[in-house]
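Partial view: only certain chains, each at its native spot in the assembly.
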Amino acid sequence: MAHAPVSSSLVCYPLRLGPGEEIKGTLIKFVEDNKLKAAFLLSAVGSVTKATLRMADSSTISTFQGPFEIVSLVGTLSHGGHLHVALSDAEGKMLGGHVIGDMEVYTTAEVVIGECSEAVFRREPDSQTGYDELVVTRKTN
Amino acid sequence: MAHAPVSSSLVCYPLRLGPGEEIKGTLIKFVEDNKLKAAFLLSAVGSVTKATLRMADSSTISTFQGPFEIVSLVGTLSHGGHLHVALSDAEGKMLGGHVIGDMEVYTTAEVVIGECSEAVFRREPDSQTGYDELVVTRKTN
């Protein structure tokens, strides 16, 4: 943690996505349209027909056919987004990974987005990981 | 997302449930007793002796005997409630699904309920899905 801690109040945005809506794209568009600078997922419950996920080896990308229940959907949404999901199938078995996309709603997705009002999320290249990684700063007016 | 976004401040209610308490029923009763109109799960950690879940095929309902660790418990609580859970067993294996009930606490459940102070959750029939689905509106005084 290279930076001093940023404390912030929190605003929430509850919303429902309906059948056929793609979850990752819809949430990122919501955050951009509403100019949320430090948004993340506070809560998500629902179901999807399929999902394209990247596995923990950082390379394998697979598309899984559902329907699946969403039992965990977590991560940050501003400045690109970084989401992980856990899905359960018709036998209760679970799979999980990094969300690439293709998460189309089956019946519903009830989501609450949180926004740290006094913070800003951005991503900067990190030579240690080779990815653009989250940097949190205090919002300046 | 048929409705305009509702932004809201957030109030939280941290609480602990003890051995034998049924989680879904206890949380919904808490929300009703405290007249929370837009409540959802912010956090939950604990263990249960059993759980009755509906699988992702929308029809199979099974009761699983634990003990299980709660590794994810998510969803909305007002106006009926919609909860999904992920449980891990004595070998670390996981199962998940839509919570019907029978989630009796084994040793403890540490829960934080969030309430969107300026929103109201209700459920209305959705002919696309056949379920009563979440509708979010701004609270009017």
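A and B label the chains in the order they appear, each numbered from 1.
Just so it is clear, a contact is a pair of C-beta atoms (placed from the backbone, for glycine too) under 8 Å apart; a residue touches a chain by one contact, two chains touch by 3 or more.
All values reported here derive from a predicted model rather than from experimental measurement.
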Identical protein chains in the complete assembly, only 2 of which are shown: 3
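The rule we apply is simple: only the chains that are shown with their structure count from here on.
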Chain A-chain B separation of Cα centroids, rounded to whole Å: 19
Complex contact set, residues of chain B against chain A: 1-3, 5-10, 38, 40-42, 53, 55-58, 60, 62, 64, 72, 74-76, 82-86, 94-98, 114, 116, 119, 121, 126, 128-129, 131, 133-136
Partner chain B, residues of chain A touching it in the complex: 9-19, 21, 26, 30, 34, 42-45, 47, 66-73, 86-94, 107-108, 110, 112, 114
